[in-house]
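I have a structure I would like to understand better, so I am pasting it below and will then ask my questions one at a time.
For this view, one protein chain was removed and the others were kept in their places.
Take a look at chain A:
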Amino acid sequence: MYGFEALNFNVDGGYLEAIVRGYKAGLLTTADYNNLCQCEHLDDIKMHLGASDYAPYLANEPSPLHTSAIVEKCTQKLVDDYNHMLSQATEPLSTFLEYITYGHMIDNVVLIVTGSLHERDVHELLEKCHPLGMFDSIATLAVAQNMRELYRLVLVDTPLAPYFSECITSEDLDEMNIEVMRNTLYKAYLEDFYRFCKKLGGATSTIMCDLLAFEADRRAINITINSIGTELTRDDRKKLYSNFGILYPYGHDELSVCEDFDQVRGAMEKYPAYQGIFAKLSFGESQMLDKAFYEEEVKRLTLTFEQQFHYAVFFAYMRLGEQEVRNLMWISECVAQQQKSRIHDGVVMIF
């Protein structure tokens, strides 16, 4: 694939690229969000979405709607889109598409393990899992008592297995361990995905590596902020950062010694890419950081569609779709709880 995308990309990827661009054109626009924000009931939302690509998924929902039903159906649409693309894809696109789901798999594993730690019903937990991150024996996760068992029993069959090599300990699972495990897995996953994209070469590699670098940096910052005030040592913290991205390696050194939010801000303001994000936040305000990052991410993801003949559009569409579902969830919640004034706090406009 090196360099000659324009010549041979369409042989295998042309159809799917057209499909994904079509899907992307179906995403809700600012005008749609403005209309949605004016809705008074969940039925209004259903009616409005009746004019969008979600129509067939929502049309047969009985009338007293719940937020969960809307979110479930919209997610279902995204998953159907994904499965359609996956079933059409050939190598290496199919592997690329599979990589996209690994993040959800990690989240699902963590969700189930945490849930079963708190003695929750497995089926209830399964319903909460993201359908993109499902694998065969996911329900069996509840049986495991420690990391080693977890690995040996279930995960050895899944694509996550190689990522586990770093975090196999015989310690019993507890909250802290699980969180560390999540981040270690994520680190391994991102690095692996990064390597894979590098290997693909061409525009895919350029664009995807940028996106993944952003993702890695965002995780590094989040880890830092979340671990402030916990018993995680500096070295352990540093071990969780992915070994690539703009912040690697010097930014990581600075992040690992941060003790409060303002120190993080101080460290990040040296990096032009993140300066803008932190400049938007007033001092001491860390809650809005997530939204600021989401907005930045959405901006970057939409930009991927400006270029042709690369795989990053698939990644971007899936991410944008997830963002859209999050937006719809927020709007529906706000409408359902009569908190319309807060709608704009949580919505990240895509276009």
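Structural remarks
Note that in this section a contact is a pair of C-beta atoms (placed from the backbone, for glycine too) under 8 Å apart; a residue touches a chain by one contact, two chains touch by 3 or more; residues count from 1.
In this section, contacts and distances are computed from a predicted model.
Among the names given as "Large ribosomal subunit protein bL19m", "V-type proton ATPase subunit a", "Dynein axonemal intermediate chain 4" or "GTP cyclohydrolase 1", UniProt records the absent chain under the name "V-type proton ATPase subunit a". Only one of A:E91, A:E119, A:D136 or A:D235 touches the chain withheld from this view, namely A:D136. Shown as candidates are A:L16, A:C39 or A:I221; the residue that touches the absent chain is A:C39. In the complete complex, the residue from A:L16, A:L93, A:L132 or A:V154 that touches the missing chain is A:V154. Within the set A:A25, A:A51 or A:V257, the residue that contacts the chain not displayed is A:A51. Mapped onto chain A, the footprint of the missing chain covers residues 35, 38-40, 43-44, 47-48, 50-51, 59-63, 122, 136-137, 139-143, 152-154, 157.
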